[in-house]
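For this depiction, one protein chain was excluded, whereas all remaining protein chains were kept in their positions.
Labels run A and B following the written order; every chain starts at residue 1.
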Amino acid sequence: MDFTLDKKHEMARSLFHDFAQNEVKPLAQELDEEERFPRETVEKMAKCGMMGITVPKEYGGQGCDELTYVLAMEEIAKVCGTTAVVLSGHTSLCIDPIMTFGTEEQKQKYIPKLAAGEWIGAFGLTEPGAGTDAQGQQTKAVLDGDEWVLNGSKCFITNGKEANVYIIIAVTGTVEKRGRKMKEISAFIVEKGTPGFTFGTKEKKMGIRGSSTYELIFTDCRIPKENLLGQIGKGFAIAMHTLDGGRIGIATQALGIAEGALDITVDYVKERKQFGRAIAAFQNTQFQLANMKARVDAAQLMVYKAAAAKDQVGFGSASSYGIAAAEAKLFAAETAMEVTTKCVQLFGGYGYIREYDIERMMRDAKITEIYEGTSEVMRMVISAALLK
Amino acid sequence: MSLEEYKGVFIYAQQVDNHIDNIAFELLGKAKDLAKPLETPVTAVLIGYQVKDLADKLAEYGADRVIVVDDPELKEYRTEPYAHALASVINEYKPEIVLVGATAIGRDLGPTVSARVHTGLTADCTSLDIGDFPLVAKEGQEQKHNQLLMTRPAFGGNTIATIACPDHRPQMSTVRPGVMQKLPKVAGAKAEVIEYNPGFTPNNRYVEIQEVVKAVKNTVDIQKAKILVSGGRGVGSPENFKILEDLAAAIGGEVSCSRAVVDNGWKPKDLQVGQTGKTVRPQIYFAIGISGAIQHVAGMEESDLIIAINKDETAPIFDVADYGIVGDLNKIVPKLTEMIKAEKAKKA
Partner (left out) sequence: MKIVVCVKQVPDTAGGVKFKPDGTLDRAAMLAIMNPDDKAGLEAALRLKDQYGAEVTVVTMGLPKADAVLREALAMGADKAILITDRRLGGADTWATSSTIAAGIRNLEYDMIITGRQAIDGDTAQVGPQIAEHLGLPVISYAQDIKVDGDSVIVQRQYDDRYHVLKAKMPVLITALAELNEPRYMTPKGIWEACDAEVTVWGRDDLKDLSDENIGLAGSPTKIAKASDKVRKGAGTILKDLDADGAAAAICNTLVEKHYI
């Protein structure tokens, strides 16, 4: 088993590293302070193919694999949690379900522009009454002639107001399953600008403050019949599949945040002097760093393993990588929170000052334990697989 | 044609718009120095159109002889006719040494000519001496004497190498402006003037000049400045930055500052040096009234020469300065400006 990256992945990593250092890092603090979406960075990422890394060449993408996309996410997240989640929401939560479940017409219509970064993607599942309890969906879609009519709202949607294409999960009816009445849930592709589709509150968040997090409101919003994604009634399965892949993205975001925090902390403790020497000379510092390094390296292996598992099936079923993805997200997110918190402590008073990046990294880390399935949900998923 | 037959120290007298560049006088100064142990005259090669009258100026700064190549094809610098001119002079007069200024012209003319006459060229030399090669006699290897030893930085300035060109002539080197010293002017000095024209027939290597556009100096980019005079909180007020500006003007540098200055609104952000400002690597960095916190030092510690002035001797800037002066900047800086102006006046 060779744990080193091959030539193409090494070269790809160095591309993403240079890009992150030159284009992403200089804006990170500003995006956070101003709660500003990195529109110009998206354009630059688009220019070098980063908005369509996993999309096959025949659809205008780069034709690379999940591992390549993970390397991009990792390098970007090391310097900016916000920019990383923009890429993740776009790639894992929008491009992936369309590539997996879309008809040829849908792929031809949406994928080339998404891959080119001309359009940004988003995914709307969460509602005020439906978080972990995703089945608590209330948004409805009713077929009226040649159109579906959507009514309802989604909240906490990443890339909210900046996206152009949205995967929206909605209730289309009721079904009977094993004698019980259950909601029939389906998935739809909705374009920005469709009459009846408006935006509500922009959320003010603890972290990833540059990410555009919005409420989506549907009021008699009519979309073409052709915009049903996948089969009717398969919406929940589509959402779960999408989140399985999304977990790899978020696990990578968490990994990158942890790595970035550790890197700047190692530099800091070498420079910061107290009691006549660098604080790196104290064993407490050394042991803390060692503990963090071991966990970060473990997280990286788990993330790469999940990506490799997904690469075995590409846009196929998530059954072969879903658990690995859940484990990676669970471990990486908790590592990110633990590492960033300890790093703030090692910075001492300066760790609390916004001019230094470390406190932003801690605020950014927290959400990775929550969205796209809380750590509690990850535990449910993993234990269910164990106890099957 | 044996190497011993090559005699004389020649310099390329760069002129633009029929005005001799200072580099030519600097090269003459050095040439005179090299010519002494070699016991040969110093010749300036003047190439251009209607430039014969400039020969006297070259004599005043040390040329014993001036070879003038004058032709309409040479009105504005173009690589090919100029290379043909200089290479022809070399083939005709066989100098043992040819010095060229390492300017945007010299660094194009030099390599072309050295390749044309099949000899070696050493670029951007910081010192030139006459000596032996090999430096220390080696068994079984001929040690040649009266060789031009050319010393230059390489590897981004991190290595110093001494180069020789033992088996080819002329020995050629380019020298940057400001490195060598020109001699004091000897008013009224005259040189032997030789007119030489090898004939200029345009060929495929002659390019056409469509336009000549003179540069206009525009906004300051502290990252491009060779000398920075940087001020910190210790300068005290925006008005007091005047003394730094005067120093910058005298020494040919630009003004930059620390974060504290920008936060106080005394200077704009694009002049800020430091971790959250710009990283600079000038030849000289004056840190005036700057304490030297890591955040600032990270942006300038790669400067070639760091000179710090601060009244607090415990200021961390003194840990990175090459020369640290503990004193009152308000008194020292104006005095320094005066002295620099005086030095420059002496040399002009």
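By definition in this document, a residue touches a chain if its C-beta (ideal position, glycine included) is under 8 Å from a C-beta of that chain, and two chains touch if they have at least 3 such contacts.
Predicted, not measured: the structure shown is a model, and the values here were computed from it.
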Listed residues B:Thr103, B:Ser256 or B:Gln272, member touching the removed chain: B:Thr103
Residue among B:Thr119, B:Gln272 or B:Ser291 that touches the chain left out of view: B:Thr119
Chain B, residues in touch with the chain not shown (by the definition above): 16, 76-80, 103-105, 107-108, 110-112, 114-116, 118-124, 133-135, 149, 153-168, 178-179, 181, 204-215, 227, 251, 283-284, 305-307, 309, 313, 318-328, 331-332, 335-336, 338-340, 343-344, 347
Footprint left on chain A by the chain that the document does not show: 7-8, 11-12, 15, 18-19, 47-50, 53, 57, 61-64, 68, 72
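We adopt the following convention: only the chains that are shown with their structure count from here on.
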Interchain centroid distance [CA atoms averaged], chain A/chain B, Å: 55
